[in-house]
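Yeah, one chain of the complex is gone here, protein chain that is, but the others are all in their spots.
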């Protein structure tokens, strides 16, 4: 069994942003030499997500609005967590969007449907953060 | 290490439907010959989910109503994504229900609790779509 890992680093200048990391994950899979296996991609911070959806800017703005409605940032005083911090809502948005994706590797490639793209979803940016890509297989 | 995969195809006639795919996933695991390992089952389309919950029709109608409340399809004009399409809410429902499940294989069987059943959740049907079952292990 082979295994390989890389960290992907991010420093988003806004509070929220969705970044397409599919090309970077593809590179890591190629470097791993794994032809058949699994690729785990997860946020290593608890106010960020890794998720798979469409790379369409209209949808991304819809998702941001929708998440804001379900888990509003303001007023920050509504959350017990927001004593020293102000990111309670970011923890909630991450629960909806998920921490991680597991993708099959077949014939050395991400085994994807036609529109699947992997995103890093930042909900509390303006600091350095990372995601993990871990590949296992043969 | 062994690996094996199969696609499961769906053509749901309604916009939304939940289909119990547990028997099909069990067959794939049997064919794989894997006794100890992991089984990934994921939707390959971004307006569909694979999730594990109860096979109870009352719960399924509750879930449909609940998802409609959290991410309403109508009015379609409320979403920037709905220019050429009308499926923005389907992308959101899929985020709540998730893209994939990873299930342990122990002694050649899905290592399941008493009520766990795997569902394909369609949120934008009336077209051909597929899910992936990927098994790795020994």
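Per-chain residue numbering starts at 1, and chain names A and B are given in the order in which the chains are listed.
Everything that follows uses one rule, which is that a contact is a pair of C-beta atoms (placed from the backbone, for glycine too) under 8 Å apart; a residue touches a chain by one contact, two chains touch by 3 or more.
Model, not experiment: these values are computed from the prediction.
Enquirer: Please pick, from A:3, A:20 or A:57, the residue that touches the omitted chain in the full complex.
Expert: A:3
Enquirer: Any idea which of B:25, B:88 or B:101 touches the chain not displayed?
Expert: B:101
Enquirer: Could you please point out the subunit A residues that touch the chain left off the display?
Expert: Missing-chain contacts on subunit A: residues 1, 3, 5, 38, 40, 42-46, 70-71, 79-83, 88, 91-92, 94-96, 98-100, 102, 130, 132, 134, 136.
Enquirer: Please output the residues of subunit B touching the missing chain, sorted low to high.
Expert: Against the left-out chain, subunit B lists 1, 36-38, 51-54, 56-59, 61-63, 66, 70, 96-98, 101-104, 106, 111-116, 136-138.
The working rule: only the chains that are shown with their structure count from here on.
Enquirer: Can you give the whole-Å distance between the Cα centres of subunit A and subunit B?
Expert: 20
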